[in-house]
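Missing here: one protein chain of the complex. Every other protein chain is in place.
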Amino acid sequence: MGSLKSFIKAVRKAKTIADERAVVRKESAAIRTSFRDATLDQTTRRINISKLLYLYIMGEKTHFGQVECLKVLASPRFADKRLGYLATMLFLDENQEVLTLLTNSLDNDMQHPNAFIVGLALCCLGNIASPELARDLYTNVEKIITTNNTYLRKKACIVAAKLVEKDPDLSEFFLQKIPQLISDKQPAPLLGASKLIQSLYYASEENRPALIKTIPSIVAHLKRVTTSGYMPDYDVMGTTDPFLQVSLLSTLRILATDEQCPAEYLEQVNDILTQVASNLESGKNAAHAILYECVKSIFAIQSDQSLKILGVNILGKFLSTKDNNTRYVALDTLLSVINIEPLAVQRHRSTIVSCLSDGDISIRRRALELSFAILNDQNIRVLAREILVFLEGSADSELKPYATSQLVIAASKYSPNDKWHFDTLIRMLKVAGNYVTSDILSNILALILQCNDGELKKHAVTKLLSSCLEDMSQFSLSLITIWAVGEYGDIVLGSNIEVNGKQVLVDEKKILQLIDDLINNSTYSENENVQLISYILTSILKLSIKFKDSQSIEKLRLMLNSRTYDSNLEIQIRAVEYQEIFAQDAKLKKGLLARMPAPPVKERESLSLNNSSNKKT
Amino acid sequence: MASQIHFLDIKGKPLLSRDYKGDIPSNTIDKFPLLLLELENSHEDGDYKPFINSQGINYIYINHNNLYLCALSRKNENIMAIIIFLSKLIEVLTQYFKSLEEESIRDNFVVIYELLDEMMDFGVPQTTDTKILKEYITQDYYKLVKKSADHLVQPPQAVTNAVSWRKDGIHYKKNEAFLDVVESINMLINASGQVLNSEILGEVKVKSHLSGMPDLRLGLNDKGIFTSPNADEEAGSSSAGQTNNKGIEMEDIKFHQCVRLSKFENERIITFIPPDGEFTVMSYRLSAAQFLMKPLILVQCKTKVHKHSRIEILCSVKAQIKKKSTANNVEVIIPIPEDADTPKFTPEYGTVKWIPEKSHIVWKLKTFPGGKQFHMRAELGLPAVTDPEEILSSNKKPIKVNFSIPYFTTSGIQVRYLRINEPKLQYQSYPWVRYITQSGDDYTVRTK
Amino acid sequence: MAVQFLFLLSRQGKVRLSKWYQALSQKEKSKRTRELTTLILARRAKMCNVLEYKEMKVVYRRYASLFFIVGVESGDNELIALELIHRFVEQMDKMYGNVCELDIIFGFEKAYHILDELLLDGVIQESSKKEVLKRVAQQDELENMDEFDNILA
Partner (left out) sequence: MSLEKRIRNFLKGPKKGETFELKSGLVSQYKGERKDAIQRVIQAMTVGKDVSALFPDVLKNIATYDLEQKKLVYLYLMNYAKTHPELCILAVNTFVQDTEDPNPLIRALAIRTMGCIRVSKMVDYMEIPLLRTLKDDNPYVRKTAAICVAKLFDLNPEMCVEFGFLDLLKALLKDPNPMVIANSLNALYEIKDMNKDPNLDVLPITQDLIKNLLTCLNECTEWGRISILTTLTDYHTSNVEEVNHIIERVIPQLQHVNPSVVLSSIKTIIHHLDVIPSQAQRSTILKKLSSPLVSLVSSSIPEAQYVGLKNIRIILEKYPQILSKELRVFFIRYSDPLYLKLEKLEIMIRLCNEHNSSLLLSELKEYAMEFEPALVLKSIRSIGSVGINLISCVVKSINLLGDLIDQRGGDLIINEAVIVLTNILRRYPGKNDLITLVIPIISNHIQELEKSEALSGYIWLLGEYPKYFSGLKEKLSSLLEGFLEYESSLQLNILTTIVKVNLKVPGQAYSGLLQKVLELTTKECENADVRDKAYLYWRLLSSSSDDSQQKVILSKLPPIKSTVSSFNPNVLEILIQELSTMSSVFHKPAFTFIESPKATEKKRAG
């Protein structure tokens, strides 16, 4: 076995992927075999682990090296420990069984006189602690967190935060340390303390009153950092310690949004936000990061009107920059502003709409969600048009189910009149009928059922029919049309509709033709087909009392009949039952197939993009 | 047929492209990696298809050596032809560069462009025969290019000839033709040694060192072939796929393009003007049920897995062939878990080697006399921490067996004669024939 | 802000360094790496550096031939994540002296050492530019002393 370097070289020399795999697998096998060698010297052991690290980076399996890592880190030598811990943190996670073997080493090392060894153990615990490890080792962390050694204290804070996440019952031990920790002025321990406050806050409601009391200290820290002069070690393009500022700001936001936060504290927070936001010179990413964090806070907490205006202005500036990242976060943030300052966001409508056709999907996503957020009864005509354009033109199939659902929900809320409402829905079905969720589909049908205006109903059904005759590739359009034709066939029979620019008479033959085409020439998935056929069967039954021509009626019967052997259970049940109903006398049938009563009106909540994307059935 | 042809790496990144028709935007292929990703994600549901239709564009691709060759088209094209064309492209390039992979594409882009130009025009396949292409597309121009235009390399007549596979004026001092009859056996054997499925894939290979434009006639002892289709018209069926009492039933005979197919169909005679050098004149497939009731090489194997510590393998192999025959280079390839280590082997005969990159061990027996049986024991370590993803998979992987048995064809097929006639040169010539039976790609034994 | 994972990717799509702060199976890690590789390599230079992926946001930045990619929670500050990447790059640059892809390939341990002094459980633990490097250097020295002890023993 050679050195790590020669191994890496051999991998890089491989000309094909297959060659590379061979080199890697052979080496991996040699390492496994080497592990069995009880007489192995420490240097070779280290080389083995280093090679495993390289394998890990390449995405290869390393499970067989877990035990060996634990052995190496148990060595007294620092180099062994350092490498052993490094590998352990990468190869193991909180779910590994061998983790229990680690407890002892961690315990010992956290009590080691050498700070760096303590540091390694802390780092390891912080990365892969399981609830058991947390309970077994919290006392060690409790001790270290009050040490004078800044290097260890900063680490201990973050580790404590992790332990509290793993077992909230450990809160009490660390909560009492907070006053002391937050009075530290050094940036690194403050970063740690800030994180610990956040973890404790989320771990239990009981912790919160005590944590809220730290607000004045945090405000003071922020004040100090923002007014401090140039600090070369912490300066990023003219901004002092953006990492600390962002961390403190986010902690402040969490605490200040709590209901129990007293008004005087809120005032302090308002002041400091004003100060931070107005003193920063924008233009550089680091400054933008802080401004962005401020704006998020401004709209999360109860803030003054003037501060809100400041926040809106900052976002406005963000939107107008050339930097795409800043534009992206601005779009993202506007979403949370909409409920607080709707008018301010409305002002950016044209920018938002133009982003719907941006070349970057990240921007498009944000713009789409925002478009729906700003949609109201004033602008629905304009925005609906833009969204339909998006649905027709865009290739983002993952965004479309969201867009159709939202459009339907928004149209129900804000449509200016019923005709517009139906026309918009039908246009949507025409351009994106394959991206409608079943829930929304039901909703559209319910709307038709609920419509009491006969003329409008006729308008809707004929329009559906002509759209479907023009293009049968949009599933929801077909489904809704076939249902409507069944229920309202009597309304449309005999009327003239326009199909591809030509006048067409809707007669029994035409409807039979439509059904036939849907059955024979459509190309939906198996599931969709089952649904479509089920709908068609019901329509056939309903049409049987609406048709006059005996030949047409016989055709309907044959269509039902042909499905009585269908391998799909639902279709077969339906076909058989309907066949029996078909044979019943006309009077009974009329009664059974009378107009269906309208369903209850359901209110639908707007969705957010992240939750809706996996909902497509 | 194809609007564009692309060579792409395993992630779908284009390496070299040729646009033949200009009816598809040139950045269309950039979507390919994303489409591949989508496809891979649907792989486990079995929704994977080696073809994609996205926004009106068809992506037709084949995978070779971690490369994709992809053709784009808007129309409802002959997909089989496209796939075969792509595979021909691989074949030609492999013959040009020994092996086709990312690096050889980068290194030889000039020649590849030339070949792409010659093999397809406006999306229509042209010449795909390497022997002919090599006549005028060479990697070494300096030998051919002279100072003036008159001496430039010319398109070989063969490109457009009816005999598009052979050039004029070939000359050999000694005119010889070598015939190899090779039968590959594919067999599926269950754990108790029963044959579930078997087939013989036969090939008659020719190495021709003959001058001029020789006309060859090959005679075999296959009854089916030599029975005229009209002879048993009354039976209502013709011969090629039909059982014959004494002859050998050949199914699925395929001929090299040089063989006169209609002559064969009408008169059952195999005649052809051979390409120069090596080629396969015909191939056939036989359902082996009538020849092979039991495995030629029988393998029985017991595996015992002791979790977290080791795996034990006990294997025996028996040559169920005639005593006087010998199987050569027998290899028994036994799958083992991916994370095994520290192999210990005790073969009764032969050598055993662990091939970790393929997760198997290979037991090699150089010569294996008929009727003999040997045993082998193997033991390998397994890690204390089990691989969370190691499912049943490796257990179900079958054992593969390789072997070759010279001087013998399983089907009993024989070459009766090879008549060589060069009308102009009238030379003396010598045909040589060899026979061999070997394992096919799929001679496998299922494990429990 | 908590980083969920970080990896370095070459333009050819090879991973040069990776660290996961979430407990995921190897299979899942590979799957995500592969998906993100495809998604990020397909993005054009002018696009923004944020990608919404599963329930998180992926922030990336290209330096010469390497992409630095981090996954953060969806409510996290994407711009500070960019600063974090930049800080990591800066520190490596100082450590290796003009860092290049090869340095990281052959010296990945050093990169991990910096990372472990910069982040703990995905949380930034040190914002001073000097401190991280100083601590890494001190530990390097400790390792050397081991060697020294070894020779004496």
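Order of writing sets the chain letters: A, B and C. Residues in each chain are counted from 1.
Criterion: a contact is a pair of C-beta atoms (placed from the backbone, for glycine too) under 8 Å apart; a residue touches a chain by one contact, two chains touch by 3 or more.
These figures come from a predicted structure and were not determined experimentally.
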| item | value |
| --- | --- |
| Among B:I10, B:I79, B:V362 or B:A384, the residue in touch with the chain that has been omitted | B:I79 |
| Sole contact to the chain not displayed, among B:S164, B:T326, B:N402 or B:S429 | B:S164 |
| Residue ranges of chain A at the interface with the undisplayed chain | 438, 442-443, 445-446, 449, 473, 483, 519-521, 523, 526, 530-531, 534-535, 538, 564-567, 569-570, 572-573, 576-577, 579-581, 584, 588, 591-594, 596-597, 599-600, 602, 617 |
| Residues of chain B (touch criterion as defined above) contacting the omitted chain | 14-17, 19-23, 43-46, 48-51, 53, 56, 58, 60-63, 73-81, 83-85, 87, 109-110, 113-114, 117, 121-129, 136, 141, 145, 147-150, 152-155, 159-160, 162, 164, 188, 196-197, 199, 201, 236-238, 240-241, 251-257, 260-262, 264-265, 283, 285, 287, 391-393, 396-398, 441-442, 444, 446 |
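Rule of thumb we're sticking to: only the chains that are shown with their structure count from here on.
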| item | value |
| --- | --- |
| Topology of the chain contact graph, where touching chains are joined (line, ring, star, complete, other) | complete |
| Interchain centroid distance [CA atoms averaged], chain A/chain C, Å | 24 |
| Junction residues of chain A - those touching two or more other chains | 61, 63 |
| Per-residue overlap in chain C, given as positions that touch at least 2 other chains | 26 |
| Residue ranges of chain C in contact with chain B within the complex | 13, 25-27, 34-35, 37-39, 41-42 |
| In the complex with chain C, residue positions of chain B that touch it | 11-13, 30, 33-34, 36-37, 40-41, 388-389 |
| Complex interface listing, chain A residues touching chain B | 15-18, 21-22, 24-26, 28-29, 32-33, 35-36, 61, 63-64, 66-67, 96-98, 395 |
